[in-house]
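The complex is shown incomplete by one protein chain, all other protein chains being positioned as in the whole.
Note that the chains take the letters A and B in the order they are written out, and that residue 1 is the start of every chain.
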Amino acid sequence: MSPETSVVLAFAIPLAGAVLIAATGSLPNLREAVTLATGAALLFVVASLVPEVLAGARPSVDLVEWVPGIQLRFTVEPLGMIFAGVAALLWPVNSLYSIGYMRGNGESHQTRFYVFFAIAIAAAIGVAFAGNLLTLFVFYEALTLSTYPLVTHKGTEDAKRGGRAYLGILMTTSIGLLFFAIVWTWQATGTTEFTEGGILSGHLEGAQVGLLLFLFMFGIGKAAIMPVHRWLPAAMVAPTPVSALLHAVAVVKAGVFSVVKVLVYVFGFELLQAEPSTRWLLYAAGFTVIAASVVALRIALEQGNLKRMLAYSTISQLSYIVLSAAIFVPISAAGAGLHIVAHAFGKITLFFAAGSIYTAAHKTEIGQLKGIGRRMPWTMGAFAIGALSMIGLPPAGGFVSKWYILLGAFEADQFLVMGILVVSTLLNAAYFVPIVYMAFFMEEEAPIGGNGDSRGHGEAPLPIVMALSATAVLTVLLFFFPDVPLALAHAFTGGGP
Amino acid sequence: MSAHLPVLQVLVPLLAAPLCAILRNGRAAWAVAMVASWTSLWIAIQLLTLVLANGTISYELGGWAAPWGIEYRIDTVNAFVLLIVSMIAAVVTPYALKSIEREVEASRVALFYAAFMLCLTGLLGITITGDVFNVFVFLEISSLSAYALIAIGQNRKALTAAYQYLIMGSVGATFIVIGIGMMYVMTGSLNMADLSVLLPQVSSSRTIPVAFAFLTVGISLKLALFPLHLWLPNAYTYAPSTVTVFIASTATKVAVYMLLRFFFTIFGPAFSFDVMQLDRVLLPLALVAIFSMSLVAIFQTNIKRMMAYSSVAQIGYMILGISMASVTGLTAGILHMFNHAMMKGALFMALGCVMYRVGSVHIDSMRGLGKRMPWTMAAFVMGGLSLIGVPLTVGFVSKWYLIQGALEKGWWPVAALVLLTSLMAVVYIWRVVEAAYFQEFPGDDDGELREAPLAMLVPTWALVLINLYFGIDASLTAGVAGAAARSLLGVGP
Partner (left out) sequence: MSVLGLFNYWIFVFLMMVGFYILISRGNLVKKIIGLNIFQTSVFILYISMGKVTGGTAPILVEGDAVYSNPLPHVLILTAIVVGVATTALGLSLVVRIKEAYGTIEEDEIQAEDLRS
């Protein structure tokens, strides 16, 4: 199997899976088997690409000539490999979890759910392997649209409102700003290909660079830089598996992935360092890190909705990635690449835990979690590991990526960035640690009004526990064996491993 | 045979029309229309292939040499428009069978197909001919049959809509004749190619600018350029579904083609844009049309009407591209003729399916249709996405060229406006989506309402798939449109 075939297969497998899932919709067991099988096939194909890319291959496939002069093109480079690898690795795990969750909660329209899920994964793979800006935009929009039915899955008034905010913000930014930026880039340079060292150098200068950067950064609304972050909490109306995979992995990671890719392959660090008009990105990302952490802390203090708190934690973590890329030095960009992986593993564990609690105990608020660790030790154990990764403590993957970001900040003498990292780490600890403490060390409160709902529940269904244990293990493994993603991240920034 | 293709293009539907009327039987007339429209499509494809391979085709009607005889002259521009018109006709005819049986009295069905064929004849004739007076004749053939087709609508408002269209359309056509007459006075020729050589010699006289002004107004009336669009919303709303699909996707496109032909080929871009400064008229009107009509569309409750206003806005996009008078801008305009025909065709067809089953296209009657008529509503959503300009649909390709053209000119606010109105399209499309997918079906009937018949769904989805195909692989359409734009501007192949 040549690498080119693998690239096409990686995109085609989830799509074929979607068709098969739709065809087998009337037989739930077969349908779920198809989902898991396509997930495994995708993982196999994507994994087979990793050694090739590490060896320096950059397989490229032209799908079709879109308009004269522009191809729809897949090109695999290390950063895209990281993103595709994360998506392919977590999809089967998430499918396993979905099966437990959707059955456990008796959700309706399960076939539709799995179909759009598979399409969304195909779109995510498309984003990861996009060889030029146009292809990236195409799959970026496909991802938005294919996840809309997932976000509004429940079909309630709340879901409709959440869906409106989700679609409204993402479409407004992408059509209004990102599309504009892409046409401008094409107009200025005559190409949209991702090229090492960037394509804009020599075509634009001065304030124009800053303006184009503005269009790109806020155009990629999925990266959730404030103030275009509001869609993320709005999308939390979705069932938890959706929140987990799409809002910890596919959608938000597609956003920051695009940001990093644009910074490296369209602008190029040399141009960005030379132009003072690009400095604002650092401040915008830094502000988002701190502000989102503060909001998350407030939710934790008010003992509000757990998923909402996790959403704001995601916003702040995403801006870590943007922040580290915005230092504009290779080592911090490698840190950004690594943090995509670390955050994905950690955050999906946290969301899995939240969904597990909802399935087993029907609890959604932080205040209800007292003593729950004794009833659900696996779930809350995994939650603790995820929390460690978010804070950036060993032995979790988040520590490694934060380490590289700090290295980059030192190299560039960015004391502001270091300060932001320190403060946000403290904030992260301040809202995660109390939850873990509450779960394990506080006495369970008697349910108000004598409703015995919370009594007698135990651990969540087996598929859920398996899935969240798996991601927790991955989070820890990333700390001890970060070699492969690290090698890819270094290859991406041009340095040796 | 192939030497006579240009005349057959017009002759086949022209002969089919009386045949339909004579047959009297609805089904038989439909079969005739079916044969005629698919033959037209085949001829149009042949012609486009020939033109792309060998360059411009000139056909002398009755063997009389131009400029005395009538010449049919086919280059890339009109071969492309012929393809649009006949393609829509070929897709609409199978769709018409069921829809017309439901919406038109049985005794009038055969006459309907006769008028339909005449309308097709007229539109193809306008496009293919190289003689300006012939343009007027075919214009009237298509217009008169269009008035009749609209008046067939069930609602009595269809009558007033047709009347209003008749008055405004006739005024527009008469303006065009006056313009043609003045050109003839100054040059003594009616042949387009001939005129383009002769006009520059007399363009300093006062008559030619006046002729230019008459033609501008006349054609603008026909293509429903804001603020001369008043006939359009009612005509589209109250015409039978099939007629709306056909007229909306072809009639205005052919009028845009006339605009291109007159101002680029006959008067020449130098005269039209440098001397007469046509862009100064077209650009603001196009911008106002795009913005205000998108805004009006948001507040409509009749979805057909909403789409009609959206059509006026979309015509604004075409005119915007043309008023750039650059290769990219013109490519965008010409490409959007094709793309808009396909997306609006699909949307109106989906609405026709709703009309067939529900009997109304009010936003309240769309409630819960997502479950009841999944294929119809899916087609509507796909067409809507194309209208918005989501990637991998044809709408995106148009927007790409349009914005590129605006940036080339340095018209930043224009590019921003185009994007803003795309977002307005999101708003009005999503109103329907929310009604169809998030609201419960009103009433308590138990599954009475079924999916539209296959004979209507297949053509609808054919257009949807065309939307997708040419959105993914636009090298053919964009390539042809680009070649057409270059030939109109006279800059190399």
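As a working rule, a residue touches a chain if its C-beta (ideal position, glycine included) is under 8 Å from a C-beta of that chain, and two chains touch if they have at least 3 such contacts.
What you see is a predicted model, and the numbers here were worked out from it, not measured in a lab.
The chain not shown here is in contact, across the full complex, with B. Considering B:170, B:302, B:439 or B:475, the position touching the chain not shown turns out to be B:170 (whole complex).
In the complete assembly, the contact with the undisplayed chain comes from B:147, out of B:95, B:147, B:396 or B:411.
Contact between subunit B and the unshown chain involves residues 133, 136-137, 140, 144, 147-148, 151, 156-157, 159-160, 162-163, 166-167, 170-171, 173-174, 177-178, 181, 184-185.
What we mean here is this: only the chains that are shown with their structure count from here on.
With each centre defined as the average position of its C-alpha atoms, the distance from subunit A to subunit B rounds to 44 Å.
On subunit B, the positions that touch subunit A within their shared complex are 385, 388-392, 397, 399-401, 403-404, 407-408, 415-416, 419-420, 422-423, 426, 430, 434, 437-438, 472-475, 478-479, 482. On the side of subunit A, the complex with subunit B involves touching residues 64-68, 72, 134, 137-138, 141-142, 145, 152, 155, 159-160, 164, 167-168, 171-172, 175-176, 179-180, 183-184, 186-187.
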